[in-house]
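Would you mind keeping the following structure in view while I ask a few things?
Note that one protein chain of the assembly has been removed; the remaining protein chains are unaltered in position.
We call the chains A and B, going by the order they appear; numbering starts again at 1 in every chain.
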Amino acid sequence: MANTDAPALRLEHITKRFGSVIANDDISMTVQHGQILSVLGENGSGKTTLMNMIAGIYYPDGGKIFVDGKEAVIRSPHDAFQYQIGMIHQHFKLVDLFTATENIILGLEDDGRYSLKKANQRVKEIVSQYGFRLDPEKKVYEMSVSEKQTVEIVKVLYRGADILILDEPTAVLTPQETDRLFAVLRKMRSEGKSIIIITHKLHEVLSLSDQVTVLCKGRYAGTVNTAETDEAQLTEMMVGRKVTLNIERSEPKDTVPRLTVEGLTVRSREGTDLLRNVSFEARSGEILGIAGIAGSGQRELLEAIAGLLRAEGKIVYHDPKTGKEENLRGRDPLEIRELGVRLSFVPEDRLGMGLVGNMDITDNMMLRSYRKGRGFFLERKAPKSLAEKIVSELEVVTPGVSTPVRRLSGGNVQKVLVGREIAAAPTVLMAAYPVRGLDINSSFTIYNLLNQQKERGVAVIFVGEDLDVLLELCDRIMVISSGAVSGIVDARAASKEQIGLLMTKNTASEGGAADGKA
Amino acid sequence: MILAGFLQRAIMQGIPLLYGSTGEIITEKSGNLNLGIPGIMYVGGIGGVIGAFLYEQHAGAELNPFLAVMIPLLCSMAGSLLMGLIYSFLTVSLRANQNVTGLALTTFGVGFGNFFGGSLVRLAGSDVPSISLGRTSNYFRTSLPIADRLGWFGQIFLSHSFLAYAAIVIALLTSLILAKTRVGLHLRAVGENPATADAAGISVGKYKYFATCIGSVIAGLGGLYYVMDYANGVWSNDGFGDRGWLAIALVIFAVWRPNLSILGSILFGGLYIVHNYIPGLDVSGQELFKMLPYLVTILFLVAISMRRKREAQPPAHLGLPYFREER
Partner (left out) sequence: MAKHEHVREPLFHIAKRDTPAWWRAWGIRAIALVLALVVSGLVAFLLTGENPLKLYATMLEGAFGTSRRVWGLMQNLAMLLCVSVAVTPAFKMRFWNIGAEGQVLIGGLAAAACMILLGDSIPHGLLLLTVTVASIAAGALWALIPAVFRAKWQTNETLFTLMMNYIAIQLVSFFTYRFSVPKGSGQVGVINRATHAGWMPTLGKYDYLLNILIVLAVTVMMAVYLKHSKHGYELAVVGESESTARYIGIDVKKVIIRTMLISGAVCGIAGLLLVSGTDHTISRDTAAGRGFTAIMVSWLAKFDPVAMILTSFLIVFLEKGATEISTAFGLNDSFSEIITGIIIFFIIGCEFFIRYTVRFRRREGKSA
């Protein structure tokens, strides 16, 4: 630490473009020594991109970075380490079969003679210095998520980082683990290290950080001292002004319950709750939006309903024709279909789950329908004309229906997928992030399709991330936070701030766990 | 005394397998499943034969002991190194399918061995009736003089040639390197999770190249040992048989640990010849006994997949290609 007067890190006018999209637009910010800075923003506001430029993953198109007052050129993670900057990414990069220490020293060449014993010793020192809980000789595959995160943090400290960047570190942690992490971070601060923490959980920001920098849609929205702010002000800065999208929304007609979910609980293989006691009702002729921070259980909810995940609780389907009720829980997708339930599902992972990238559009149409008919052979006529119909009606840009979908652009891939799911004449349509990565025109095509389905009496469940869209498209919005429902609101009456607060509401503390904040 | 003889023969049978499996373990640790090992071992064998043959022809009556060993050794290593390079170039640089490349390499290598084994004499324009490299073989088979004086102990443990001891030393050294050095750690990371290794700044391609080539050279020595020691310098076409595949089986049996492979190779060598030691066994029964190593390997493979013990599994990225995603 050569110059303690200068800030540890200063960004000036940083700009980064990806193609035509501007991910970061003229952003400046400062981190002092011995300070914890929160970077707050919605999904897609450019937080991670900005941090990746400090960590050497991306290189900025414009602007400068200063470390300890001197200009720094950071072209790779290795360069970042030279400046004693380390980043803990959301997706851990660890070798499962290795011990904590082996992972920590992986790739280090200039560490003197190779000695696991010595390395273990140093890891132990770091662990006790900051109050982590970690056994250096434990294998990663035996570890909990929080232990794996600890390994990543120690990895950075082992390399002597003075500036630590953590990307949504609490997204995968229980409240208790979060408290422990925060204690460690405070300890680091007291030792003069600078910490940048990316998050969109307001209560965490308030309990942990000294200053908050807020980003909104790729732009700098301001920096405030934590002591002088509150949740309301931060939410306002984060969500920005309300944007009018002009999605045509009709009043729901003849709504009847179509899908009743009661007490749905999904557990991970490690035994933690991914979904906790979720209950709601999806009605015909209505779009039910699901809002929440990414990874709060949205994916698990839809997959459990679709029969892809084991769950507890009840999923009752009300058949519009016969009026019968069927419990779908514990049935696989084929059994659900055989019950006569017309459930369509547009999954988040389009090419990995919803479609087969190497097959052409016609063959992808058949995924849902190929079993039709008694015969041994496939019938390609109907799928082919369906493919042609979707291509022309949804204006899919493709050389032809025999083009592998892998070669289409993101928006066109999604049109093919949504088109197919709608063609099955569903009574329930679930769509997870259906406009992610799509341009404006394709997005509106999708909104219109969902609205048409709603008008035809389908119960639509829409998982989205843009609050403006959710508010304009949906009739009701269910907000989930850490796997539990934190509220269901009327989309016509609710405000962005209200939903933002529900999204960050610490539902776990309601279960009796102690909150870290005094 | 029968037992001592049996163990001695079992070790001799085991040494080529040990070379092959050590080489294949190093290769597999980098994530490359090299099914070309049988071909590489043929090339290693014939490489030595060619070197020795040319030297014997050239040198006339007097052989320099040092050259008589070094020339075949270097020729053998050069041959198998070339095979390793072909495999690495195709699978790593040109991203070809590992299984197809490996099998093609085996076809090529076995053909190469048998071709030169059968045609060397004619090609060299020599007038000897067949390849018999007894003189070179004698140098290779030199063992410790004290072995004879130590009874059964000498017969089992001390009667072997330097290549046999080298096999054990190489296996132990490999185990040590894999477990106790930075290079070993990085190599294992490449085979387990190349994306993570790449992110940590380890050059995945370089490790794959080196591991595959070094592994090939070591495996090739197994072929050399077979011709020069086991077969007394007499090359017979297809004489090496299925030992290359047995070496790959041994990799599984040794759960990717060269030090266990030492014991495993003796066991496999024993299983390979045990039919000779069972009284009253007819020829057909002997054939049945020869499947034992493979049967044991399958049972073992099934057992480790059912137990799901993480340390006993194949390297997680074995057989799969790794290319950094283009942005």
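As a convention for this text, a contact is a pair of C-beta atoms (placed from the backbone, for glycine too) under 8 Å apart; a residue touches a chain by one contact, two chains touch by 3 or more.
Please read all numbers here as calculations on a predicted model, not as lab measurements.
Visitor: Using the definition of touch stated at the top, determine which of B:17, B:50, B:68 or B:90 touches the missing chain.
Guide: Of the candidates B:17, B:50, B:68 or B:90, B:90 is in touch with the missing chain.
Visitor: From the listed residues B:100, B:128 or B:278, report the one that touches the chain absent from this view.
Guide: The single option touching the absent chain is B:100.
Visitor: Of the residues A:125, A:142, A:230 or A:332, which one touches the chain left out of the display?
Guide: A:332
Visitor: Which of A:136, A:354 or A:483 touches the chain that is not shown?
Guide: A:354
Visitor: By the contact criterion defined above, which parts of subunit A meet the unshown chain? Give residue numbers in ascending order.
Guide: Looking at subunit A, the ones touching the missing chain are residues 71, 73, 75, 306-308, 332-337, 345, 347, 349, 352-359, 363, 366-368, 370-371, 376-378, 380, 404, 407.
Visitor: Could you pull out which residues of subunit B are in touch with the chain that's been left out?
Guide: So the residues of subunit B touching the unseen chain are 33, 35, 86, 89-90, 94-97, 99-101, 103-119, 122-123, 237, 242, 245-246, 248-249, 252, 282-285, 287-288, 290-291, 294-295, 297-298, 301-302, 305-306, 314, 318-319, 326.
Keep this in mind: only the chains that are shown with their structure count from here on.
Visitor: In whole angstrom, what separates the CA-based centres of subunit A and subunit B?
Guide: 50
Visitor: If you look only at subunit A, which of its residues touch subunit B in the complex?
Guide: Touching subunit B from subunit A are residues 77-78, 93-98, 102, 105-109, 111, 114, 116, 139, 141.
Visitor: In their complex, what parts of subunit B are in touch with subunit A?
Guide: Interface residues on subunit B, with respect to subunit A: 180-182, 185-186, 188-189, 192-193, 195-197, 199-202, 310-311, 316.
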